[in-house]
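With one protein chain held back, the other chains of the complex are shown just where they sit.
Let's look at subunit A:
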Amino acid sequence: MTEITHRTASGVKFYQVGSLAVGNRLLPREQRAAQADPQRANTMISGHRACQGCGEVLGARYVLDAAMRATEGKLVVVNATGCLEVVSTPFPESAWRVPWLHSLFGNAPAVASGVAAALKAQGHEEIRVLGQAGDGGTVDIGMGVLSGMCERNDDVLFVCYDNEAYMNTGVQRSGATPAAARTATTPVAPGHPGNRFGQGKDVPAIAMAHRIPYVATASVADLRDLEAKVERAMQFTGARYLHVLVPCPLGWAAPSSQTIRLARLATQCGLFPLFEAEHGELVSVTPIRQQVPVDEYLRAQGRFAHLFADQAAGGRPDLVARIQAEADRNIRVYGLGGQP
């Protein structure tokens, strides 16, 4: 087996898939994603019990492998209760290849703060701490402690894997569930088209309001962008927050093969803007590359199926239009339209 080496003689700037794919044999190694490395950290290994096509475990490996690369392996992870924890650690098995602590559903940011303080007390400031939780553990029950962690500017990168509901306990609504989505607690019934409009929380914006050094959003569909953000986050000391969109085939009622495509459509329709903020100010956005109407994103998911039944059967084009207005607002507010 031989590894084909890159040829630079011609100076061709174009590499077939450029940096859109995970790797690219035509790119020098350092320009390939960390995930392309045969020696990547593989912080989460085979045998875990996440569903087929789970976006959350994929996002976690993406984030943690990048964090391991950035910290040269000096990393401790604190994990809230939720799918990510349940599927990875049925005692005595563990899918983690990183020092890993399970906290409770609601206190991961506080535990992470405590670990950082303990390491500091021991003079191990070179060891970095990463806290992680689902959207329920972050947006709802963990909100208070996350805010405290930010306010104190504790040296923790906190990562929220947002699959837009409480998946582990059977798909209940969270403060990150989008309007009109069907969940176990926002069922679809006559006069009740899923989750309400105008509720929920924008946690990246809340984190930005704390003026912490770094806040960013990312998705499992844009790996280079995600890895660059983890890398960037690790260049700061203090509280940092990363919010990653991780589709859940079970909760979103979509085929397991569609996880990445759905994450891509979420960013390309404008509903999930990708951006970075430093010290409370927006510093960069990832522009939409191939814009699609929200229709295409919503239709691909069973949790929005009721919006597309024909009108007599309760289809709701008016609600699709409201969701489109939401996407349009993001595109306008974040300037996702043209080139940056």
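List of remarks:
The criterion applied here is as follows: a residue touches a chain if its C-beta (ideal position, glycine included) is under 8 Å from a C-beta of that chain, and two chains touch if they have at least 3 such contacts; residues count from 1.
Assume contacts and distances are computed from a predicted model.
Hidden from the displayed complex is a chain whose UniProt protein name, among "NAD(P)-binding protein", "Ferredoxin", "Ribose ABC transporter permease" or "Sarcosine oxidase subunit alpha", is "NAD(P)-binding protein". Only one residue in the set A:V17, A:A189 or A:A309 touches the chain that does not appear here, and it is A:V17. Touching the chain that is not shown, out of A:P92, A:G123 or A:G198: A:P92 (per the contact rule at the top). Listed residues A:R69, A:R303 or A:R316: the one in touch with the omitted chain is A:R303. Think of the hidden chain as still there; on subunit A it touches residues 1-4, 6-7, 9-12, 14-18, 20-26, 32-33, 35-36, 38, 42, 44-55, 57-58, 61, 86, 88, 91-95, 168-171, 182-184, 187, 223, 249-251, 253, 255-261, 264, 290, 302-303.
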